[in-house]
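Heads up, one of the protein chains got dropped from this complex, but the rest are sitting where they should.
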Amino acid sequence: MRSSKAFLTTTGAVAAIAAGVAFGSASAAAETIRIGDINSYTRLPAHTVPYRQGAILAIEEFNRSGGVLGRQLEFISHDDQGKPGEAVKVAERLFARDEVVLISGSLFSHVGLALTAYAKKSKRLYIAAEPLADALVWAQGNRYTFRLRPSTYMQAAMLAAEVAKVEKAKRWATIAPNYAYGKDAVAAFQRVLTELRPDVEFVGSQWPALFKIDAGAEVEALKRLEPDAIYNVTFGGDLAKFAREGKLRGLFEGRLMVGLLTGEPEYLDPLKDEAPEGWLVTGYPWYDIETPEHKVFVAAYQQRWDDYPRIGSVVGYNTMLAIKAMLERAGSTDTEKMVDAMEGLSFDAPTGPITFRAIDHQATMGAYVGWTALRDGKGVMVDWKYLDGVGYLPSDDEVRKLRGGQ
Amino acid sequence: MSGAQHECVPVLEVESLSRSFGGVRAVDRVSFTLFSSELLAMIGPNGAGKTTCFNMVNGQLRPDAGAVRLNGRSILGLPPRSIWRLGVGRTFQITATFASMTVRENVQMALVSYHRRSRALWRPARDHYFDEAMTLLERVGMDRQYDRACGVLAYGDLKRVELAVALANEPRLLLMDEPTAGMAPRERMELMQLTTEIVHERNIGVLFTEHDMDVVFAYADRIMVLDRGQLISEGPPMAVRSDRKVQEIYLGGSAVYGTEPA
Partner (left out) sequence: MFLVASGLSIIFGVTRIVNFAHGSFYMLGAYIGYTLVQAIGSTAIGFWAAVLIAAVAVGAIGVVMEILLLRRIYRAPELFQLIATFGVILVIQDVALWVWGSEDLVGPQAPGLKGATSILGKPIPEYDLALIAISPLVLVGLWALFKLTRWGTLVRAATQDRQMVAALGVNQRWLFTGVLFLGSALAGLGGAVQIPKGGADLLMDFNILAVAFVVVVVGGMGSIFGAFWAAVLFGILQTFGIQILPNSTLVLMFLVMAVVLIFRPWGLLGMPETLGQAHPGPPEQPLRPALPRVRALGGAVTALLLALPIGHLVFPELVGVFTLVLVIEIMVFVLFAAALHFIMGPGGMVSFGHAAYFGGGAYAAALLVKFADAPFELAFWSAPVGAALLAFLFGWFCVRLSGVYFAMLTLAFAQIAWAFVFQDMPGSVLKTFGIADEFGTPLKITGGDDGLNDIWPSGWASTRIAYYYIAVGLSVAALWIMRRFLYAPFGYTLRAGRDSPLRAAAIGIDLTRHRWLAFTLSGAFTGLAGALFLFSKGSVFPTTLEIARSFDALLMVLLGGVQSLFGPIVGAAALTWLNDLFSVLSYWRFLLGVTIIALVLLLPQGIVGFAGTRLGRRLQLARPEEITA
């Protein structure tokens, strides 16, 4: 129950901050720079709470070292209940009542897209942290929206590029939750892999309903397709059920298994000793990343929260780093100046240097790709490497086409 | 009975009406004719087929065979609401009124429906057919309680409201299922007296079923007796009373007489 205790402490802390501000309104020191945070804290706490912890850690570090532009930062966090309409309302409240200078956060793609549209209309800065939808910076991209985490397309492209090297994997099957993210993830993977390896064949797709998987039936259906390799996009409880049934029913034997996001601690850890072995995945092997920046981050995080970081934690931390760098570059909290400062902004993060591309506002933060294994009764990633996002982004021409006239 | 100043024409003609339920002949070739201004009682022991017969006339049940004509026109297979449009008013054994409406509104609803205004969306309902509703309520003696909710009314009063509602479409025929069920003996006589007066005034024919033999013999112009789905006797009260077959049913099976729950 470690995580639960840590969760309580966080909530307490944030509640105090949030409550003080929500009711005290403008009376709080005008000196502070307020950052509005919107995330699905009640709908998906397992993913969003680490994010908030990472962000708070960063804010506290900044404030200890004198703040930004000589002012303290304040992090005001609100729940969007996993509803886009609610998120837009919360954004309005943050700007109007809490007088934040920008908003950041969010995990669900649809929430992110709603905030993207809102940012465009209201001409306020929105830094999307985790939503994966490609459209966020491309088809729906606009001047006021930036995204940190590598998108669905980027992560799928990384996996596709890796598995293209595996000669024998010719017959592919896919399994993905039946909604936009799942479909985009499959489409991107198919597209990139087919370009690299015209000889592969996709023999079938399974589309279980999100969080309602009938794993036994899905596994049987996949077996019937007799693929050489399977590309998995399921996650959370669905992944747990799929991994267990697949193992029991011998689906994974002799097949190349590839999993999008499967290596992230949020998804891998609940599986404990039933974590799949030998899958090629994207994820976050925080335990083995030996760079000094990252070791410092992990130590600080563990000390502050009595818990280990998840992918959400490092994204939250990096987001705040980006905001700090941006504020320093802009020298102002004026929205237009902040947007200008965001474009082309480079900064160093525990995961390596990151740049927000001016052309599409997508950050070059990459992902860790490696193979899953069991260690001490727990799933981990081994033989991994960090792939910089730069190599997996659409070309400038493509971006211009995707973003249309914007 | 006196007071039948109107011309007596057949209102309802029923010919060899039959209906079976799972092999049991609930109603077996029943025929009768009802004239205007006449009260025709349908009696018989439980399970004799009264209700089945009744429901076939009002359109709730489809007969297997036979004919039902209203004013010479076949109404076989028509749904209850169409039969109502042709001039058939109804009251129920257990009163059916709109509990959340006032007495007057109940009558107004029937008038609104009769004048095909039930889909009117704008002018408040309370302004529709106000005077007409009050006139009907006056006739049944409920005009002073016009603004009370039907949900809180005494049972006897509800029966009167139902009568007023049943008159809203200027019916030629009134079907009354156990009109006095659940009422005190004095109330029963009052209600039947009222009904008789109205029927004669407006030249309406009435078909009713009834358990209370005092009511039947006091107010029916004619009586038909059903037993096991068949019409076994029919005629003026005096004739039916002295019919041996009827006596057999009622006296032989004396337990039935008047013991049924209301």
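Letters are used for the chains, namely A and B, taken in the order the chains are written, and counting of residues starts over at 1 for each.
The rule is simple: a contact is a pair of C-beta atoms (placed from the backbone, for glycine too) under 8 Å apart; a residue touches a chain by one contact, two chains touch by 3 or more.
A quick note: this is a predicted structure, and the numbers were derived from the prediction, not measured.
Enquirer: Would you mind spotting which of A:Arg71, A:Arg97, A:Arg143 or A:Lys170 touches the chain that isn't drawn?
Expert: Looking across A:Arg71, A:Arg97, A:Arg143 or A:Lys170, the contact with the absent chain belongs to A:Arg97.
Enquirer: Just one of B:Phe32, B:Phe98, B:Phe130 or B:Phe217 touches the chain that is missing; which is it?
Expert: Looking across B:Phe32, B:Phe98, B:Phe130 or B:Phe217, the contact with the absent chain belongs to B:Phe98.
Enquirer: Out of A:Ala135, A:Val233, A:Val298 or A:Leu345, which touches the unshown chain?
Expert: Looking across A:Ala135, A:Val233, A:Val298 or A:Leu345, the contact with the absent chain belongs to A:Ala135.
Enquirer: With the full complex in mind, choose from B:Arg73, B:Arg119, B:Arg186 or B:Arg244 the residue touching the hidden chain.
Expert: Missing-chain contact among the listed residues: B:Arg119.
Enquirer: From the list A:Asp37, A:Glu74, A:Glu130 or A:Glu245, which touches the chain that is not on show?
Expert: A:Glu245
Enquirer: Considering the whole complex, not just the chains shown, which residues of subunit B touch the missing one?
Expert: 58, 79-82, 84-85, 90, 92, 96-102, 105, 108-110, 112-114, 117-126, 128, 149, 151, 165, 168-169
Enquirer: Residues of subunit A in contact with the chain that isn't shown?
Expert: Looking at subunit A, the ones touching the missing chain are residues 1, 3-4, 7-8, 11-12, 14-15, 18-19, 22, 41-42, 45-46, 49, 78-79, 81-86, 88-90, 92-93, 96-97, 109-110, 113-114, 116-118, 120-121, 133, 135, 140, 178-181, 183, 187, 190-191, 204-209, 211-212, 214-218, 220-221, 224, 236-237, 240-241, 244-245, 248-250, 269-272, 274.
Simple rule for what comes next: only the chains that are shown with their structure count from here on.
Enquirer: How many angstrom between the C-alpha centroids of subunit B and subunit A?
Expert: A distance of 75 Å separates the two centres.
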